[in-house]
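Below are the structure tokens for one structure; questions will follow.
As you look at this complex, bear in mind that one protein chain is not there, while each of the others sits in place.
What follows is chain A.
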Amino acid sequence: MADITNSKPAGGGMGLNIGKILLEGRAFFALVAIIVVFSILSPVYFSLGNFLIMSSHVAIFGLLAIGMLLVILNGGIDLSVGSTLGLSGVVAGFLMQGVEIPAAGVVLYPPVWAVVVLTVLLGAFVGLINGVLIAIFNVPAFVATLGMLYVARGVALLMTNGLTYNNLGGDAALGNTGFDWLGFNRIAGVPIGVIVLALVALAVGLVLARSAFGRWLYASGGNERAAELSGVPTRGVKISVYVLSGICAAIAGLVLSSQLTSAGPTAGTTYELTAIAAVVIGGAALTGGRGNVLGTMLGAFVIGFLSDGLVIIGVSAYWQTVFTGAVIVLAVLLNSLQYGRSGR
């Protein structure tokens, strides 16, 4: 029997490993491929300046995608992030215009830091509603956040009457300047939005990899019953991920309205889908328990660099949509290859 045992393990093993590396690093290789192809097609694509501009576009999706990753790791979905982003921008814009207090007959102009804090709190509040509906009242995540998608968008439209807040620059006399700092300034040449994204990604990455909360999240996404019986506060974890997702959406809303120095009620429409796509391209499983921040960031960059590249070489917007869709389907296909096989 012994002679059967050593049937050419070496050669077969190597081929398998290269295939495995390509499969597991697919988002990275896709990003490299995108950069190479567009650099050949367009002379302006491959430059530091262009990369930074594209990255500041990616920052918006990237922030949403990080929040979405947390929710998806828990086995849920958050369809409301695009609307929360829009609502946050509108609320920031509203606060920047000054809040009139009729009783006192004065108009309050909160400083920019207060606007930022209040907007982030709003995002957390929206997430809290989602989380409570899902974790306490057992509403399916898809339905609860779909409802929130409409409600948040509707509130944004109501607040602005469908119009856009322009001119968020503030006024030195009122002491509320500096809102455009988020969108326009650079530190060592890097746009602030990109730095915010990097910081959030680092923080969430560290939490996922090295904190008890991270471990709880992976466990309750992988098998909620087993996690609960092991002493994981599964409800708390579930509520937290929606709150964090709401906060990420609010930060994204602030960065976007600051980049545009205006806040429209329809900003961020369908961005939730882009965020889900980034998470999936990054290798996370929609069933929960699998995925990481690095993958999600790569996923966001793949989508961002692809669509900006298509714009740069002058492909029509319609084709961009087709390409993005194809990339998503391809990514899910590879996901099922990776996870489907390990079960056997």
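The working rule: a residue touches a chain if its C-beta (ideal position, glycine included) is under 8 Å from a C-beta of that chain, and two chains touch if they have at least 3 such contacts; residues count from 1.
The criterion applied here is as follows: contacts and distances are computed from a predicted model.
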| item | value |
| --- | --- |
| Protein name, per the UniProt record, of whichever chain is missing from view ("Fe-S cluster assembly ATPase SufC", "Putative erythritol ABC transporter 2, ATP-binding protein component", "Tryptophan synthase alpha chain" or "Carbon monoxide dehydrogenase") | "Putative erythritol ABC transporter 2, ATP-binding protein component" |
| Residue touching the undisplayed chain, where the options are A:I129, A:L168, A:V232 or A:I281 | A:V232 |
| Per the touch definition above, residue among A:N223, A:S262, A:Q320 or A:Q338 touching the missing chain | A:N223 |
| Of A:A212, A:A317 or A:L333, the one touching the omitted chain in the full complex | A:A212 |
| For chain A, residues in touch with the removed chain | 1-5, 7, 9, 13, 206, 210-212, 215-216, 218-219, 221-223, 225-233, 285, 288-290, 342-344 |
